[in-house]
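A single protein chain has been omitted; all remaining protein chains appear in their positions.
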Amino acid sequence: MAENQNTVCFRTMHLDATVRYTLESYRSVGGYVQWERILREKPDPDQLIDELKTSALRGRGGAGFPTGLKWSFMPRTKPGQKYIVCNSDEGEPGTCKDRDIMRYNPHQLIEGMAIAGYCIGATVGYNYIRGEFYEPTARFDGALEEAYAAGLLGKNLLGSGVDFDLYTHLGAGAYICGEETALLESLEGKKGQPRFKPPFPAQAGLYGMPTTINNTETLASVPVILEKSGKWFLEQGKPNNGGPKLFSITGHVERPCNLEIPLGTPFKDVLEMAGGVSGGRALKAVIPGGSSVPVVPGDVMMRTDMDYDSIAKAGSMLGSGAVIIIAEGTCMVKVLANLAHFYAHESCGQCTPCREGTGWLARVLDRILAGNGRPQDLDLLDNVAGRIGGRTICALGDAAAMPVQSFLKHYRSEFEHLVEHGRSLVEAA
Amino acid sequence: MSDDKITLEIDGRFCTAAPGEMIIAVADREGIVIPRFCYHEKLSIAANCRMCLVEAEQGGRPFPKPIPACATPVGEGMKVLTRSKKALDAQRGTMEFLLINHPLDCPICDQGGECELQDVSMGYGEDVSRFSERKRVVKDEDLGPLIATEMTRCIHCTRCVRFGAEIAGLRELGATGRGEDMRIGTFVGQSMAHELSGNIIDLCPVGALTSKPYRFTARAWELTSDEGIAPHDGVGSNLQLHIRDGKVMRVHPRDNEAVNECWISDRDRFSYEGLNSPERLKAPMLKRDGDWQEVDWQEALHAAVDLLKAPGPDQLGVLVSPTATLEEQFLLQRLVRALGSDHIDTRLRQLDFSAAAADPQLPWLGVPIAELETQQTVLLIGSDIRQEQPLLAHRLRKAALSGATIALLNPYAVDLNHPSIQIAPSPSVPGSDLRALLRLLGKPTEGPAAEPDERHQRIADALTRAGQDGKGLVLLGTLAESAPAFGLVRALAAEVAAAAGCRLGFLAPAANSVGSWCAGSLPHRLPGGAAPARPGLDAGAMLTDPRQGYLLWGLEPDRDLADPTLAMSALRAAKQVVACTAFRSPALDTVADVLLPISAFAETAGTFVNTEARWQRFQGAVPPPGDARPGWKVLRVLGTMMELPGFAQNSAREVHDELASQCRDLTPDNQMREAMPAPDLSSATPQAAELFRIGNVPIYATDPLVRRAPALQRTPLAEQLAVSLHPDDAAALGLADGQLARVAQVAINGERTEVNAPVVIDDRIAVGCARIPAGVEGSGELGPIMGPVQISKAGA
């Protein structure tokens, strides 16, 4: 293993698989040192937030918003309950990293949440875990029990006067709950329908109180940043793209895997670490940040580094770090239809463009695949997608639109062939 | 830039707004039209239809995406473009999405011609649909007799869902499922059971929720519209009457923030159906040798004149429905007083008149209706408020949701859709809970007091706190007014209010109850509120001390009077009974000698004075059926034929103006005019083995019109005759739910009455009480609306 791998969220990965998620294991890599120091010294939270700002840690859930800045929005001194909520509703197709954090290093998430609570003035935290994650939840709950027993969670911790209680909350199968305000609605016992903003969660979040929501990986990164300094973290990556990041390399690769590697690692190296395209095929396309981001042709990707800014330059987004590899010989119309069905199925239904438009897109794509496409369908798809994107309360509308527009942009000939001949250009070949 | 005003620019127009206001509210105020479906100013913001997307910039920086005008607060210096290319493109996009799954068969939709979707699509829709997939089809639910559904037309704006949660306080409708499978409905297919449910018909921007009674009977463009005032409760909701061919086809609310906001109760919306009842009296009728014959007006009026003159002044009693117009009540009292009598009354369901001398000058709500919602504490005494005054209940709910304490002393607990403190007092010791409150308020009075518990304490504390801020109110409702000890309860209520520094108020039981105090259609009030030299007989005394002749106006004696057995007995024995009525009924047929057909709701010009003493005039919107005539005209002719002075008016307006000039100095005033002597309650106190009947008047049994509205009568809220008992009482009597009970009651004249009615076991009823509704079919066989009653197993 390269030495710059698994330095943050995966820093227990080198330990024995049967025990690496225990408190003892976590302590052995320096776990809870930061939390205990904070409880002892009670530093000014602004200092800690400044350290995060220095680290250039950006939200690992997909939106990439600077974490330190987000925390600084919290009205910390305002009286009343405040909440820290962890978004472990991992469901972006292609993404399977947070699951492994909870399975292999749950204590680091707990420590990260506790520190976040301290920084934003929240004495209660919830970890919202998707309902299907029985095993990761069991790991996390086990870690919670250990942490409580060790006096790391609860009231008046280590006699500091600091309280922090942490609970898990299980979802029940809705991708949209990964959207932070939908997640809050769900936590409040409702359908997961995103809220419009303003107000932002930092003003009125969970139960109407100031709330910060961060992704699992984001929060789990915090203890290491405080331990090794923001500067260290930043230097692991590139300016404005601090730190290592977890990448889930899936699809047509020899060894699908999660990698914690520095931001800015060239894509071609990442592909190599995953054993290259499966079956020795050529690289056709890459969806570099989870299913919601624009697809990038393989040749462009081979010249691109894996960080927020470089991928943006290549016309897509780093998103959640889910790198979906598509090999030559794959019908892109089929892939897009699969994605379109996903968004139609997961649309919460409240906004008109998304509720009506995602189903429309999926049906048109099905019709094209069935050989009943019409030449005007391609412009229709592009235009309908354009009428969804940017017009809805949450980003699911954009997520549904971007694949359509990018697939049509880069692989239009495949669509045209299918419309014209009623069968796939690539699969026929 | 001032602290509390923001300046912004919408479509090039400079506007001022309050911080936090949404763009759409400012635009609406400025008359700038932004299309919308989900936004409604009375509901929470949903921002989900995405129709109101506009382009905007703030501080010179454009928002990257179109923003929803309904959910974006204004900012200083903001520039909003509602019709720019970007805005229109977004709006057109939304319209296309709304239409892809919406049937495009407007000609067969009941909403066609008055559909918000249709209207907006004219401006934003495209001529040709690009959608060639299958359209969504949604199964309908039966929401009951009032609301028709065609859910395939639903555009998921969720106004109806939010109405239920926020206004009605009852989440009957929900949005189940997700994505394009989201469905609006009850999910379990049950009838709506809420007194305000019909408002979702107005809220629905498309033809998904429409009026079942009106459905497919007319097209919007065939209708003319007239303004009206609702004829049932004390609110006097402002209405828009939709007319075709001289018929009221449907009733909609007319916005009046001070009165009904934009809502109306189902009773006000659907009672118009009663106008078409087969029981409408369409021609004058005369009883000859026991047989009814249609006659012409001339003959009927001559007969009426003779009948009214025959008894002599002291022997004529005039009983008037409190829903009669001000003009009718004014002319009626003029007629009877010109004949030399003061025996006229509209307080038909009142039993206790012993404290008449203490009656306030002009009893009213005590505060304007709109101020109900800003009260901090309201103590309701004897009121099933949601049934009696649906929209006042709504105002109190608003108060409760913003933190007010709403307390209720009522012989049965009421399903209030908000937090409340409720005490079901024992009716056998009237006023005992009020005395308990007085004790806690430091003003103990003589007489038996309940042992104060924590609820009394909370009420007393809340009243005191509210009193200090001038925001406390003690309200007496219809059930209090029907109580055998009304005078006592009222006096104690006034003392409670005074002790806590709160105001006292009265809930007017009918549309024009307050008007009676202005028009002088009461035995102890002249027009303008002056007292006659000697008060006449009240509605009770006219019957307990029977008269030789009666004039009945707009009422059914077996349904609308406090003791129907007493009333029927007195009327049967009377020699002359003239009934002016819009409806025939077996009871009227039995007792009357002549029936004069008069106008009902919407058929005459007139005025109602609502519970906040607001005078609301209206015009006749449709002609009365057949030979029926507006009531005031009938009275004018009668007066003229009897050669009485003051019946020469040419219009209802003239009648109104004449009375209004006499009422110039009459202001609402709830001050008790003298202390109350202790009433004699011996006859009204239940003996051992007796229960106390609570004769509530169910929401759809209040007056002859609503009793004849078929759709309302089929709703779950329409109560039938039944005996509701506390489980303990039922057990003691050996009665099970649904079993038939024998109800025996002694009428005020000593007559024994008896009916059978099914038992309903309900732990909301106070122990010792039997709730047996009045005003419903079969209740006319019983005695007083409240009083001792014997219950046993039927047939035992």
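First chain written, first letter: the chains are A and B, and each begins at residue 1.
Convention: a contact is a pair of C-beta atoms (placed from the backbone, for glycine too) under 8 Å apart; a residue touches a chain by one contact, two chains touch by 3 or more.
The definition used in the following text is that contacts and distances are computed from a predicted model.
Asks: One chain of this complex is missing from the view, so tell me which of "STAS domain-containing protein", "NADH-quinone oxidoreductase subunit E", "Amino acid ABC transporter ATP-binding protein" or "sn-glycerol-3-phosphate transport system permease protein UgpE" is its UniProt name.
Replies: The record for the missing subunit names the protein "NADH-quinone oxidoreductase subunit E".
Asks: Which of these, A:44, A:145, A:188 or A:272, touches the one chain of the complex that we don't see?
Replies: A:188
Asks: With the full complex in mind, choose from A:64, A:94, A:237 or A:319 the residue touching the hidden chain.
Replies: Considering the complete complex, A:94 is the one touching the chain left out.
Asks: Among B:122, B:137 or B:188, which residue is in contact with the omitted chain in the full complex?
Replies: Per the contact definition at the top, the residue touching the missing chain is B:188.
Asks: Pick from A:236, A:250 or A:424: which residue touches the chain that isn't shown?
Replies: From the options A:236, A:250 or A:424, the contact with the absent chain belongs to A:250.
Asks: Which residue numbers on subunit A touch the omitted chain?
Replies: Looking at subunit A, the ones touching the missing chain are residues 81, 90-96, 98-99, 126, 130-135, 167, 169-175, 186-192, 195, 204, 207-208, 248-252, 256-258, 287, 291, 322, 324, 326, 330, 335, 338-339, 342, 345-346, 348.
Asks: In the full complex, which residues of subunit B touch the absent chain?
Replies: Considering the whole complex, subunit B reaches the absent chain at 44-45, 162, 164-166, 170-178, 186-188, 398, 401-402.
The criterion applied here is as follows: only the chains that are shown with their structure count from here on.
Asks: With centres defined as the mean C-alpha position, give me the subunit A-subunit B separation in Å.
Replies: 55
Asks: Which bits of subunit A are touching subunit B when the two form their complex?
Replies: Interface residues on the subunit A side: 174, 176, 191, 196, 198, 344-353, 355-360, 363-364, 367, 380, 384, 387, 390-393.
Asks: What residues on subunit B touch subunit A, complex-wise?
Replies: Residues 45-51, 53, 64-66, 68, 71, 73, 90, 93-94, 96-98, 100-101, 130-131, 133-134, 155-156, 158, 175, 177-182.
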